[in-house]
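One structure below.
Here the complex is missing a single protein chain, while all its other protein chains stay put.
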Amino acid sequence: MLKKADINKFIAAVMNNGYKVFGPVKQEDGVSLSELKTTDDISFDYFNFILPPKRHFFPWSELLYKYKDKTIHEAPLPEDKTILLGIRPCDARSFSFLDNVFIDDKAVDPYYQNRRDNTIVISLACNQPLPSCFCTSVGGTPAGKEGTDILAYDTGDSLFFEECSERGSSFLKLYSKFFSTPDQADVQAVKDFIAKAEKQVLSVNIKNAAEKLKEKFYDSVWDKLSFRCLSCGVCTFFCPTCYCFGLYDERDRRIRVHDACMYKGFTLEASGHNPRPTQSERMRQRIMHKFLYTVENFGKIFCVGCGRCVTACPVNMDIRENIVEVIG
Amino acid sequence: MSTKPLENPYIPKPVTIEKITIENEAKDLKSFRLRFVNKEDEKAFTYKCGQFAMISVAGAGECPIGIASSPLDEGILEFTIKRYPTGVVTTALHNLEEGDIIGVRGPCGNSYPMAGMENKNVVIVGGGFAFTTLRSTIRYMLHEKNRSKFKNITIIYGARSPGELLYKQELEEWEKRNDVEIFITVDKGDENWKGREGFVPAVVKQVAPGSENAIILICGPPIMLKFTWPPVLELGFTPDNIITSLERRMSCGIGKCGRCNIGAMYVCKHGPVLSYEQIQELSERP
Partner (left out) sequence: MGGTESIENKLKDAVKDLFLKKKVDIVIGFEKGSLPLTSRPCFIRSSDMAERLVWNASCTNNLAVYLPRFFQKVPRAKKSGTPPPVVGIVAKGCDARSVVGLIKEKQILKENVVIIGMSCQGVIDRRKIESFIDGSFIAGGRQEPGGILEITTGVGDKKKIKVSDVLAESCIECQYPHVENADVRIDGESITASDDGYKAIKAFEEKSPEERWQYFTDEISRCIRCYACRQACPNCYCKVCFAEQTLPRWIGPGDELSDVMIYHIGRIFHQAGRCVECNACVRACPVGIDLRLFTRKLCMDVKELFGYIPGLSIEELPPLLRFELNDNNDFITTG
C-alpha cells in the first residue's frame, strides 16, 4: 500500500537508483505516458493513454547502424533502466504478445530484448471501461496480470501494489519502506469495483474465431468490409500489438521504422508484383493475422481489446463489428 | 528472463565483390562472387542449399536473394541478381564494380531436404532466373565428395530464349558429364539454337523419369509452377516429394517484420523451401 501523497518520494527514490520513470502526466490534451522530470505532475485521472506503450520497447524509428569509411558502426544497444508506471492491463498484456515475436524465437531481437529486460512494468487496474473497450472478449480483464511486473489498484488516496513477477517482487522489496500493510477492506472494495467494471466491458462474441476464419480466406466479405477503409494505417500505429516494421537505409544509416500492412507498398516487390494489391487483401491480412495466424503460431489472439483502433479510425472501422461480420 | 543473443541478427557482414558476371543478353542478370572481408564472418556463415541471404548496399537498402553458390565452394558466396527498373537495391547492386564492398546478412530460411534426397533419384526443374538455388544444389550434388550419395540426377532447365539461360559454361560442363542427365529448353530459339524448344511443363512431361524412389525440386515463375504441378503429380510424385521455393518481399529475413507471410507461414522463417503438400495446406494459395 502506497499513499498517493508519498508517491513523489517513492518515484524520487526510484529515480535516484538510476531509473527513468515514464508515467501518467497531465498535459494540455489529456494525460499521456511521458518521462517524469519532476515528481509533482503525476495524474491517475485518465482512462487510457492515447498512444499505445509499445514504442517504449519498439520505437517508431530507431537507428541500427551508421555506415562510414566502409565500416558498420553499430548503434549501442539501449541499456536505460526504465519504469513504466500506469500502464493499463490491456496494454501490459500486449507486451507478453510482443515477447512471443521478438524474444521467444530462434532469432532474438536484441533491441527489444534489452529494453524489455531493463524495464519494470507497473500497471494500473482499470475501473472505468470506455465504450470502445472489449478486453474481456479477447481473454483479458480490467485487472489482468499478464505482461506486467506489478499491478497497482487505485483505492482513492492510496495505491495497492500486487506483485506479478519475480522481478516485480524483488523490485518492491527494495522500496519496502514506502509501503504500509494493506487495509484488507480497502483492497476488497477496489476489487469489487473492478469486478463491476469488468461487467461493463462490452462483450463481443468471437468464439472459435480462428476456426471460422480458416474458411473465410476467399470470401467476398473482405471486399465489402474494406470498401470504407481509407488505408491510412492509423489502426496499426495505434494498436499495442501491431509490430510490423521495415528496415530502410537513409543516407549513411540504417534505421528500423514501424510499417503497416494497411499500406499498399508494404508487400510491393521490386518486380512490381504485389501479393496484396487492394485494400481487401490488406484488411484480410490484418484481421487474419490477429485472429488466426497468431493463434496458429503462438496460441494467442493478437488483440488486447483496448479499442484504440475503433476510436482512432477516421471512418469508424470497428474491428469488433468487422470480426463478427466475417465469422458470421 | 531470456539469454542474451550472441549476435545481433540485423547487422550485415561486409563482403568484397570479387567478380561480376553478366549472365544474359538483356544484361539485367548479373552474378556476384563475394568474399567475406573478415575470416570469422566467413566461418560463421554456414549455409545449406536453398537458403537465402539479405544483401545490403549502403544507402540503398537490403533485399533477399537466394544463394547460388554451393556450401562446398570454399571462401566465396555467389548470388545471381536481376535488376528491376523499380528495384532500389537491385539497381544499386548492378551499378557496383568489382572491389566494392556490400553487406550480407544471414543465412536465412530453411533449405532443400538434402539428407532426404540421399540414395534417391533427384529431378531438378528450373525456369528462368529462379534457377539460382537449384544451381547451388546441383553443384553440391555433383561435387566429387557427394555424387555417390545420390542416385540418378536429372535436370530440366528452361528460359525464354537462348540468351536468357544462366550459367552457360556450367551447363556445358554438366552436359559433358555422364553421371547427370540434363535437358535444356527455351521458349523460342534463335538462328543459332540447335537445342530443344518448348515450355518447361511440356518438357517435363516428355523427359521426366519415373517417380519411383525420387524427389523433385521445382523452381520457376508462378505461371510455370501452375502448369508443372499437374504433369508432375501425374508422373506419380507424392506431394511430400515435390519441393519448391517461394519468394516474397522481405525486410528482416528472420520472421519478425511481418510482410512475407502466406497465411500463418512466414516465407523467410518457415520457408522459403516448401513441399507441395505444405503448400496445399496453406489458407492462401501462393
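A and B are the chain letters, set down in written order, and residue numbers restart from 1 in every chain.
Keep this in mind: a residue touches a chain if its C-beta (ideal position, glycine included) is under 8 Å from a C-beta of that chain, and two chains touch if they have at least 3 such contacts.
This structure is a prediction, so every number in the text was calculated from the model and none was measured.
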>> Considering the complete complex, identify which of A:Leu130, A:Val187 or A:Val221 is in touch with the unshown chain.
In response: A:Leu130
> Which residue, A:Asn17, A:Ser61 or A:Asn205, contacts the hidden chain when the whole complex is considered?
Replying inline: A:Ser61
> Which of these touches the unseen chain: B:Ile11, B:Val88 or B:Leu282?
Replying inline: B:Val88
>> For the chain left out of this view, which of A:Glu35, A:Asp104 or A:Glu321 touches it?
In response: A:Glu321
> Contacts of chain A with the missing chain: which residues?
Replying inline: 29, 45, 47, 50-51, 60-61, 128, 130-132, 227-228, 230-234, 237-238, 246, 248, 250-251, 255, 257-258, 260, 263, 265, 274, 277-278, 280, 310-312, 314-316, 318, 320-321
>> Need a quick check: the contact residues on chain B for the chain that isn't drawn.
In response: 85-86, 88, 91
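Rule of thumb we're sticking to: only the chains that are shown with their structure count from here on.
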> In their shared complex, at which residues does chain A touch chain B?
Replying inline: 64-65, 67, 70-72, 74, 77, 101-110, 113, 116-117, 167, 214, 217, 243-249, 251-252, 254, 256, 259, 261, 266-272, 275, 285, 288-289, 292-294, 296-297
> Which residues, counting only chain B, touch chain A once they are in their complex?
Replying inline: 1-2, 4-5, 8-12, 14, 56-63, 84, 86-90, 101, 103, 247-249, 251-252, 254-264, 269, 283-284
